[in-house]
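Apart from one protein chain that is not included, each protein chain of the complex appears where it belongs.
Coming up: chain A.
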Amino acid sequence: MIDRPSADRSPSPAPDVSPGAPATGRAATRRWIATQSRLGRRVALPAIALQTLSVALAIAQAWCVAVLLADALGGVHARDVRVWLLAFAMLGLLRGLALMLAERRAAAAGRAGRRRLRGILLGGLLAQGPALLRGHASGELAALAVDRIEALDGLFARWVPAASLALLGPLLVLLAALAAQPYAALVLLIAGICVPFSQAVFGIGAARAAARQFVALSRLQARFLDRMRGVSTIVLAGRAADEARALGIAAAELRRRTLRVLRVAFLSSAALDLAMVAALVAIALHDGAALTRAGAAPATPLGVARSLFALLLVSEFFAPLRAFALAYQDRMHASAAAETLVGLPAPPDAVVLPEGGEHMPPAIRTVQAHGVTVAFEDVRFGWSAHRPPVLDGLSFRVPHGETLIVAGPSGAGKSTVIELLLGFIRPQSGRITLNGAPIESIVPEALARMTSWIGQGPVLFAGSLGDNIRFARPEASEAELEAAVRDSGLAEVVASLPRGLATPIGEGGFGLSGGQAQRVAIARAFLKNAPLLLLDEPTAHLDPVTEAHILRCLQRLAINRTVILVGHSQAVHAFSGRRIDLAPRTRPQVA
């Protein structure tokens, strides 16, 4: 939605926030999964190593069992039977420990993967700033950062280790079989080759069918979620019974279609079963035949042990393959989440300070002491190259301590002026200066420190009322906080609250009225005490009585500060100062 400025003088161009190009969708998702798997493998290495170790231990145990059983069959018990039993027990203990540790390491890998992705995502969100909210709903983004990333656990904790073990495990078993019983090794090798081959034959089928099943299921879930969210709309329209019936029908239809697809998908699992049973039967019959042929000479205990060993190896050979097939589900979940993650824009490059001191902003203290002078010089800005610019050649100058009122109809670019001053967007041409320094040369932290902003209603964070005001300056003293509460007219509100400043507000807390919330915003501005005050229709959603109260507070706040006020109603009349009217632009067809 925001195009890169054509005349790019700024070190930090506005990010491209177009909501994902669909053409690159599937390939990008696959690439993303591949990258994540690679990164995940590094973290999952301990888990993979432990799992491989447990396969090796299982092989050793199988040998113990085979030797012991062959011994029993031979009827002559070797003297070291106890050693073999002890070895079996010890190996079992070790294997159990290895499996337990592997599971814990895999879970840790899952957490590490999620922590990394969430960190990147949150960092990206914070770096993009509010511009991001133009293209994405906040609820959607939150679901992405919490639930979607949680859903990726399976990718890092199960899929990545399972994918590695599906190669290493059977390979290890195969080598063991080769040493003991070449025929069995051959059978296992053929079965092992058949597995991926059969997967490919049945369909590419299988993978695609599973994907479709997953998509169908998530669609049903989405439909259900949608209807639940709108349940009151349905109830009030008197259509609850109809909608319940429709949900049932949609689910039945989905079931029929999904099962048709699953019939094919399950063939690939059946192929895995077939390979295992065939290997088992083939080895048993072959060795049996060998034993009867050699009927004249009784089988040596070693030969019998080798045959039993080979039989026992079959299930060890297929176990990692089955785990792999199970983990495929986790990969499906991951690619669903990945589609949305890939669509998100990358965080913009860090702001680079220009070389040399000539454009360096004056130190913050100096700015505060002298106030801020704001100037626009021939500023031009458009949200998109396809539409006419919102601001075209805007120039003005506001000396420190004075007020500028920006008026004009909706869409004329009033709020754009504020966004430019907040540094959220950059003009395509022209200059914006604060005390003579170009705005893009000021470090964002420094710009943030010299500006206060009050919009139509503040965001109240989950926490106490006091925390919410302190948000402006966490290090503020109690006395400063009290002064801000007094100056913003919040003192009465605080007195009326059950727990005063400690009353929780925001999500899940005590609800504040629009006027009270606006007072919190004013208290924040008092506490922050910044020399430049930007007011963006601060009373737009208030009833007239409350509006008058708020305006009085704002007038007090404005004293000795440079103020830029955007608004159209009473607010404009409450402030005296220079006024510019922005010309209306062609309005969008319907609001």
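As a convention for this text, a residue touches a chain if its C-beta (ideal position, glycine included) is under 8 Å from a C-beta of that chain, and two chains touch if they have at least 3 such contacts; residues count from 1.
One rule holds in what follows: contacts and distances are computed from a predicted model.
Asker: Name the absent chain as its UniProt record does, using one of the following: "ATP-binding cassette subfamily C protein CydC", "PDGLE domain-containing protein", "Ferric enterobactin transport system permease protein FepD" or "Radical SAM core domain-containing protein".
Answerer: "ATP-binding cassette subfamily C protein CydC"
Asker: Looking beyond the chains shown, say which of A:Ser269, A:Thr503 or A:Asn529 touches the absent one.
Answerer: A:Ser269
Asker: Give the residue, chosen from A:Leu39, A:Leu99, A:Leu168 or A:Ala483, that touches the chain omitted from the document.
Answerer: Checking each option in A:Leu39, A:Leu99, A:Leu168 or A:Ala483, the one touching the absent chain turns out to be A:Leu99.
Asker: Decide which residue listed in A:Ala34, A:Val281 or A:Leu302 touches the omitted chain of the complex.
Answerer: For the chain that is not drawn, the touching residue is A:Val281.
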